[in-house]
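Shown here: the complex without one of its protein chains, the others still in place.
== chain A ==
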């Protein structure tokens, strides 16, 4: 049975750190349910051993590189897009509050 419930959308929103109002939850739950229904329609056609699942558009396997060091960015380049930095490190806001 495809589809997604309002509770599941609320749970995903929490995991994604998105604050959704009640009406937004109703709104998105409906939309997401439609999208999942559409995907399920594709799955129904492909629900057959004759159509193997794919996670990549190209029929390739074993693309590997030799274990050889290539130049990295400089720390300055690496940090150039960081909103905040300290001691040559990426500075991020408080991760957990007091417990």
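Here is the rule we use: a contact is a pair of C-beta atoms (placed from the backbone, for glycine too) under 8 Å apart; a residue touches a chain by one contact, two chains touch by 3 or more; residues count from 1.
By definition in this document, contacts and distances are computed from a predicted model.
One chain of the assembly is not displayed; among "Pyruvate dehydrogenase E1 component subunit alpha", "Aspartyl/glutamyl-tRNA(Asn/Gln) amidotransferase subunit B", "ABC transporter substrate-binding protein" or "Heme exporter protein D", its UniProt protein name is "Aspartyl/glutamyl-tRNA(Asn/Gln) amidotransferase subunit B".
Not every partner is drawn; the one left out touches chain A at residues 11, 15-17, 55-56, 58, 60-75, 78-79, 81, 86-96, 98-99.
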